[in-house]
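For this depiction, one protein chain was excluded, whereas all remaining protein chains were kept in their positions.
== subunit A ==
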Amino acid sequence: MEQAAPDPERLWQPAPLEPLSHPDAGLESMVGEETKGARDEGPGDGTMTENNFSLKKIEISVSEAEKRTGRNAMNMQETYTAYLIETRSVEHNDGQSVLTDSLWRRYSEFELLRNYLLVYYPHIVVPPLPEKRAEFVWHKLSADNMDPDFVERRRIGLENFLLRVASHPILCRDKIFYLFLTQEGNWKETVNETGFQLKADSRLKALNATFRVKNPDKRFIELKHYSDELQSVISHLLRVRARVADRLYGVYKVHGNYGRVFSEWSAIEKEMGDGLQSAGHHMDVYASSIDDILEDEEHYADQLKEYLFYAEALRAVCRKHELMQYDLEMAAQDLASKKQQCEELATGTVRTFSLKGMTTKLFGQETPEQREARIKMLEEQIKEGEQQLKSKNLEGREFVRNAWADIERFKEQKNHDLKEALISYAVMQISMCKKAIWDVLKDCAVLFFFCAPSGRKKS
């Protein structure tokens, strides 16, 4: 498959505004790029002007989810969830945002978008979607796709996906992505019209290449190993974490049983009554606090899951390289064999076994004219082959260079994001501990006073 230069038709042109100085963090994303040294666009394409092309800030959010019913491809009733995507453009003067587009999309359309990006940007580590089905569940969590908590977490995941695409320096300029955000009807048809499905590499081909490639770039081999191991370790982590959550839930809930019995006990006591009530109440509060705690932890798990799926995207880039490299190797091999054939014909020596050689032996030599014709054909093929090899080589090197640039970008992003995730996990634990201590102290104050001040001697 060819590595085409970014196709002008697939890019979209933001409206020209004054240049923006500094990108901000957070929910905003920067679209477009300063184009002082504008890229080479196709001839005759004047839609991208050089110096007054500047930055426009947009905000993307997936703000709502709604259950819908409709008819599917087989004309059967089905229930699905639709998500509202809102795009706002930010007037950077006053920071006010104006709603420019809003439309509804379902999960399958996101999948379509992503598959398209995978095909047309094979050198990019394409951001992953949130999981299709709930996995790594522990018993209280529902595995049902219609469950409101699942839908909510999916909504956040989809928003994150869009933000990641929009903040990627290359992907953000894709026209289909732009249309995904702006053109509700007909978008599916538009995507399919690009014919990207045909351009996709077959799984079989990719698998074949993986096994047979002789000389892939060492860095890609290492990266492949890394992404495999990352996938494995994060899966393991998520599985154990789910079990931990399950057990913790059990611990908290059993504490809840104390509530009633302490209350009943307090009823038969005189001075101790208040203290016991307080203890019972404390247990109830404690038991119910687990729900919030585990909800936060699911959030952390989602962040890990994103990178679990990112590992798959990394793997895809490696596979693409292997495929291209294999292609290259095959082309080189083919060329070499043709050259050899040509040489053999020219010099009349037969060094390798060939069908022609066989038939020649059996049916007699060909005429000099026939031989000349064949040599000529071969020479042309060789010339073509050499051109192709050259361009494949170039493509391959360019792919490696571009892919590696994106991989470096990805590495930095990953390190930053995962550190953030760990920090917020630690902060979560800290505030949970502090709250727990606070709750115990509060209830202890009552406990402390439940004994009548001792003027009596104990004995």
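In this text, a contact is a pair of C-beta atoms (placed from the backbone, for glycine too) under 8 Å apart; a residue touches a chain by one contact, two chains touch by 3 or more; residues count from 1.
Basically, contacts and distances are computed from a predicted model.
Engineer: Any idea which of "Trafficking protein particle complex subunit 11", "Sorting nexin-30", "Transducin family protein" or "Protein Abitram" UniProt assigns to the chain that's been left out?
Structural biologist: In UniProt, the chain excluded from the picture bears the name "Sorting nexin-30".
Engineer: If the hidden chain were put back, which of A:Leu103, A:Leu163 or A:Val213 would touch it?
Structural biologist: If we include the chain that is not displayed, A:Leu163 is the one touching it.
Engineer: Residue-wise, where is subunit A in contact with the chain that is not depicted?
Structural biologist: 23-27, 29-30, 156-157, 159-160, 163-164, 167, 226, 229-230, 233-234, 236-237, 240-241, 243-244, 246-248, 250-251, 254-255, 257-258, 261-262, 264-265, 268, 271-272, 275, 279, 292, 295-296, 299, 302-303, 306, 413, 415-420, 422-431, 433-438, 440-441, 443-444, 447-448, 450-452, 454, 456-459
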